[in-house]
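What follows is a short report on a single structure.
With one protein chain removed, the remaining protein chains of the complex are shown where they sit.
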Amino acid sequence: MNTVGHLINGQITTAAKRTQDVFNPATGEVSRQVALATAQTVDCAIAAAEAAFPAWRDTPPIKRARVMFRFKELLEKNADTICQMIGEEHGKISHDAAGELQRGIENVEYACGIAELLKGEHSKNVGPNIDSWSEFQPLGVVAGITPFNFPVMVPLWMFPMAIASGNCFILKPSERDPSSTLFIAQLLQEAGLPNGVLNVVNGDKEAVDILLRDPRVQAVSFVGSTPVAEYIYSTATAHGKRCQALGGAKNHAIVMPDADMDNAVNQLLGAAFGSSGERCMALSVAVAVGDAAADALVEKMQAAMQNLKVGAYTDSKNDFGPVITRQHQQKVIGYIDSAEEQGATVVVDGRQPCVEGYENGFFVGGTLIDRVTPEMVSYKEEIFGPVLQVVRVNSMQEAMALIDNHEYGNGTCIFTRDGEAARYFSDNIKVGMVGINVPLPVPVAYHSFGGWKRSLFGDLHAYGPDAVRFYTRRKTVTQRWPSSGVREGVEFSMPTMK
Amino acid sequence: MNTVGHLINGQITTAAKRTQDVFNPATGEVSRQVALATAQTVDCAIAAAEAAFPAWRDTPPIKRARVMFRFKELLEKNADTICQMIGEEHGKISHDAAGELQRGIENVEYACGIAELLKGEHSKNVGPNIDSWSEFQPLGVVAGITPFNFPVMVPLWMFPMAIASGNCFILKPSERDPSSTLFIAQLLQEAGLPNGVLNVVNGDKEAVDILLRDPRVQAVSFVGSTPVAEYIYSTATAHGKRCQALGGAKNHAIVMPDADMDNAVNQLLGAAFGSSGERCMALSVAVAVGDAAADALVEKMQAAMQNLKVGAYTDSKNDFGPVITRQHQQKVIGYIDSAEEQGATVVVDGRQPCVEGYENGFFVGGTLIDRVTPEMVSYKEEIFGPVLQVVRVNSMQEAMALIDNHEYGNGTCIFTRDGEAARYFSDNIKVGMVGINVPLPVPVAYHSFGGWKRSLFGDLHAYGPDAVRFYTRRKTVTQRWPSSGVREGVEFSMPTMK
Amino acid sequence: MNTVGHLINGQITTAAKRTQDVFNPATGEVSRQVALATAQTVDCAIAAAEAAFPAWRDTPPIKRARVMFRFKELLEKNADTICQMIGEEHGKISHDAAGELQRGIENVEYACGIAELLKGEHSKNVGPNIDSWSEFQPLGVVAGITPFNFPVMVPLWMFPMAIASGNCFILKPSERDPSSTLFIAQLLQEAGLPNGVLNVVNGDKEAVDILLRDPRVQAVSFVGSTPVAEYIYSTATAHGKRCQALGGAKNHAIVMPDADMDNAVNQLLGAAFGSSGERCMALSVAVAVGDAAADALVEKMQAAMQNLKVGAYTDSKNDFGPVITRQHQQKVIGYIDSAEEQGATVVVDGRQPCVEGYENGFFVGGTLIDRVTPEMVSYKEEIFGPVLQVVRVNSMQEAMALIDNHEYGNGTCIFTRDGEAARYFSDNIKVGMVGINVPLPVPVAYHSFGGWKRSLFGDLHAYGPDAVRFYTRRKTVTQRWPSSGVREGVEFSMPTMK
Partner (left out) sequence: MNTVGHLINGQITTAAKRTQDVFNPATGEVSRQVALATAQTVDCAIAAAEAAFPAWRDTPPIKRARVMFRFKELLEKNADTICQMIGEEHGKISHDAAGELQRGIENVEYACGIAELLKGEHSKNVGPNIDSWSEFQPLGVVAGITPFNFPVMVPLWMFPMAIASGNCFILKPSERDPSSTLFIAQLLQEAGLPNGVLNVVNGDKEAVDILLRDPRVQAVSFVGSTPVAEYIYSTATAHGKRCQALGGAKNHAIVMPDADMDNAVNQLLGAAFGSSGERCMALSVAVAVGDAAADALVEKMQAAMQNLKVGAYTDSKNDFGPVITRQHQQKVIGYIDSAEEQGATVVVDGRQPCVEGYENGFFVGGTLIDRVTPEMVSYKEEIFGPVLQVVRVNSMQEAMALIDNHEYGNGTCIFTRDGEAARYFSDNIKVGMVGINVPLPVPVAYHSFGGWKRSLFGDLHAYGPDAVRFYTRRKTVTQRWPSSGVREGVEFSMPTMK
């Protein structure tokens, strides 16, 4: 059985004292091992990155961009391989993996424009004959720690922009599904990236803690759960680093009485169950305003869910696949149980999914729960599974209060046809990413991704324009040239001739 | 004896369990008391700010800007009063106080342009008929903690931009010289700021710690010494806040052999001794490249220093005044002693300044120390007094290594006439603010202020464009309007008539 | 009777071979004369501007901004005087004049931020050790030609941004109402503008033609009617200048069946009749979608118009005043006649207004015409009077086709509550300034003003960010410093000593 290793200074190494099983979640079987980095391995990666930095920082941005142009070509050329790797270890169906990859590629496309994005501000005559300008210089060695649910997309949120900005990068991907991540890192090497500019270390908390503490690491980007995000943020900052740590979510959709209900149901279906709900932007709570809207929503949703297909990634007709681990499967089922126990109505029950030929897979079927209330555990916590909960309220104000009072503030959405309702909602709601009739309002690559409240710790959002600021340091130069006589002094005609 | 109080919800209050002496550093006498806020007082301020927030955030930016326009007028009209207050408690000479005020006003001028600065990014057709835009919304209640050395300017780095951006602000100024700070806050009230939008609490660590921990406070800006900055940054971030904490400095000027030496000496004089060296941008180390340059520099500097006048703020012919406290005076003298003991040459000795009529003032005279080396305590630490140290090196590379190896990276400068040397220096030096023949490269208000290394903790610099980003949160809205028949459905002619 | 003169090089001069009557349009009487510039006078102005340019261009932008800060203060302090001057010569009521002035001041406020707005783009390492940046340098002498209908606002669209950008300006205001324009120019002098930076020449086509042809004039801004705009644009460009020429308008409001009709009527009232309809953004055509909407609109509008008060500027209870001249009054009445003759229904007839005590004033009462069709002359041409015409259509598509087929494309508006209709409209309509439930969508000062089609000739819009680009020229510098040995060569230790 092969072992997924590290990429350090352009070389793959699998040397490890410890390894961990990597499962195929559709079959429940171990497919390979992943090496867990020791402190020494992480140290090597940091050293390689630091050594590569001076030359990479001095490489003109347009040349760094051209590595990204080639990287995009290679990602597109190898799309099938990448999607297969994602399916095998994460379980998501090929069309979903293709969507993930495409969203990732869009960040590479954005990084191709780095020369424009790095432009500094230039001011003539801040004082008499004094000029001043601000440059945005790369930080040096920076690190990224990424979650299992998007093994390709979330790393691509980070390293293309960090590297295009002139930094050297150490990626610690999820140890659950490491293969596709490592593979795309190798593609970037193939695209012409110098050794040491991107390093991948597989590992667990041991590796992470070194990255958070080593003084050579200047900044840390993280995506994962809120408790870990909080740990990452407070630890990295306590060691003087800049840090952006993206955490959990509980994304609500308000369904207004004037909404086009068929459209809303159709949108919610994908947003709630796609990728088994293992997305930080999954829409897991529908807040129906008025019982009429709620009844219609539940009825139509129940009907639509009959056609949902759960199964293995190999069959592209499936809508979604298993969750990531046996433990997680049990946790999701536990949330459904608790909702039922606390008085909610399980309208569609996915606790006993039947996936023929994959009886040992980590599957949970699409689940719809009605009459959920804010006190329930299943409402308070992030389920991260294919479970849509319906909360019934009497007014839009009540719906908004619900959202604003929740711990998380990642994404939210409203279904309405009314301009005023939409504007009031998007203006006032305390959530970072807002959809108007768009259930998954993930910003495109040329905007930036970030939640509010306990969904994000830090000042700057992920990818897009904010990534340039996060991965660079402002340097402001103020310049005055005293006369040195070169200009005025040069007078070659004979003085007496004048 | 009167007591300097707090400004809370538009009212001055002096109620306090504890007070602290405020000195006139030129005479050494206590001039008044300052109230030290209790936890309850800080809580009142936070509550007032929180209550004022909803209306202030909804006030159109151009109307918020107009409060700043009036504030600028009032600051200019009251300039003499403000400068006198600064002189009385801080000790700086009126022309220096006027310079501080002017630099502060420039930040108010910048805040007048907030409507332009708050513009978000708008993208049509991020997908078919889907639009997306990013807004920059205010955070809510934010806090600033400011040092004694610029009682007017540093607060003006913070609250005008924070407030113009739509936030409510709590300022905890230095308890050493609180009067001018409180006075300008009152002027902002007079300019039309609603009650509660700006609150001033005087106090010490007790007040600070509440600001760092209260969950209603969203962000903290700090300027002070590095150990405190580090404490502020790690504490505020551990409580989930965004934070920018600006710390100490040790600003070096490289004097190249091709520099215009008269000009360099003239510039260094003000940069080293202005405001008694109590500036985080003070130039405290001159690195002379080559003994010829060093000898010329020391000789000319020694001569020039004969004309330096130290004295009380009341006489505008004085060049600089006392340091802030008796303890600080002794500390500065201690650094001079230690340099001498460790082998440096005290060329001009300010340890026994004679200021007639002010024998009890906290004065230190202008001091020049030659042949300082990197091992000396006086080199390693920030002196924050009127002391210029000369280090002699053999090459520009050696000079740059010296700077890069120092803990701090606030400001630096090179004196040269050579384009290539200047560009190499500004490109590579690990310092945030770089001067080319400009000894105090403080960025103008429309750029941003920030050091590198242990001179700044956080991602975003102070004032200028970065302030907009620090005091706002990005919200990205993605919008699609499903057809609701309003547009297409309206057809009123009788069908059969066609 | 006094004569309104020119402002040249800081001095008022009334010398003129020809003068022209200035009327009080409320009384129909001549109140003063205006001097008409000869070629020589214009030449003096250009010469003064050219002489003032080198010093003004080298004045740091922040100092130029401070003149604008003081100018804003003076405009506010002298508001009553300015409004009175406007009323006396233009006839608009004081509240309307105050609105004009306020809109003008907003452009001065924007010009206060010029230091930010002038920032160039700086790129490090466009090649190895090669940097490049773009500066925006002022053009030199530029000219503005402005219309009678906004004697204060339209000049303030132009010269504050032009001057703050570093140019010297020659303003040729309308000879119909020259006093307020000249007065604000004097206030700018008082604010500290150096002589020659702003010059005002009153005059007619003779003066204009010199400005369009003199090679020292680099750029021309114009606001007026389309035929003149076209002449200005083709003449100025044929002489190699850059030019922006804003022309006429025919602004339509679509009233959708789902609109809040009371609100729409209320908005239309001000937008159609305010300032007697003598605004290039006046809403002169209401396009009602469906007869039900049309009937409701006409009925409610007719009722509302009973309360419209037309009269002299001196009574602030009046809603609007006279039109500018006797000829123009007759022209407006002629359009109403022609509509009636061509089959439209004059619902409210303002052809015989009775304004007690002002029987000789140039008044036209508020007029509402229903069942107007696209073939009518009154539809095709710009009336520039207090006349609202209603066109009835059967669909939104038909309404939009009407707008798109009209020669002009300045402003337009839709009244609806539907998000989709609004988005489709604003996306597709061929008009430069679009309102959603906003009848007069004049962009705020920090956006830019400009129509499409034959309402604007040129690339860049007026005021706002576009003004910076119009009044400056891009200069791109590319810089490489060859080593000159200053950096590397400096090595003073004896080689053998190492």
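Labels for the chains are A, B and C, by order of writing; each one numbers its residues from 1.
By our rule, a contact is a pair of C-beta atoms (placed from the backbone, for glycine too) under 8 Å apart; a residue touches a chain by one contact, two chains touch by 3 or more.
What you see is a predicted model, and the numbers here were worked out from it, not measured in a lab.
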item	value
Candidates C:Thr181, C:Ser275 or C:Ser448 - the one touching the absent chain	C:Ser448
Selected from B:Val67, B:Met305, B:Ala422 or B:Ala445 as touching the chain missing from the view	B:Ala422
Given A:Asp258, A:Asp337, A:Glu381 or A:Glu407, the one touching the chain that is not displayed	A:Asp258
Hidden partner chain, residues of subunit C it touches	121, 123, 126, 130, 132, 134, 230, 233-234, 237-238, 240, 242-243, 258, 260, 263, 417, 422, 426, 431-438, 441-444, 446-450, 452, 454, 457-461, 465-466, 469-470, 473-482, 484, 486
Interface with the undisplayed chain - residues on subunit B	58-62, 115, 118-128, 133-135, 137, 416-420, 422, 436
Interface with the unshown chain - residue positions in subunit A	62, 65-66, 69, 72-73, 106, 109-110, 112-113, 115-117, 119, 124, 129, 131, 256-258, 289-292, 394-396, 416, 418-424, 427, 444, 446, 479, 481-484, 486-488, 490-493
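Note that in this section only the chains that are shown with their structure count from here on.
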item	value
Euclidean distance of C-alpha centroids - subunit A vs subunit C, Å	47
Whole-Å separation of chain centres (CA-atom averages), subunit A against subunit B	35
Contacts with two or more other chains, residues of subunit C listed in rising order	62, 115, 119, 124, 416, 418-420, 422
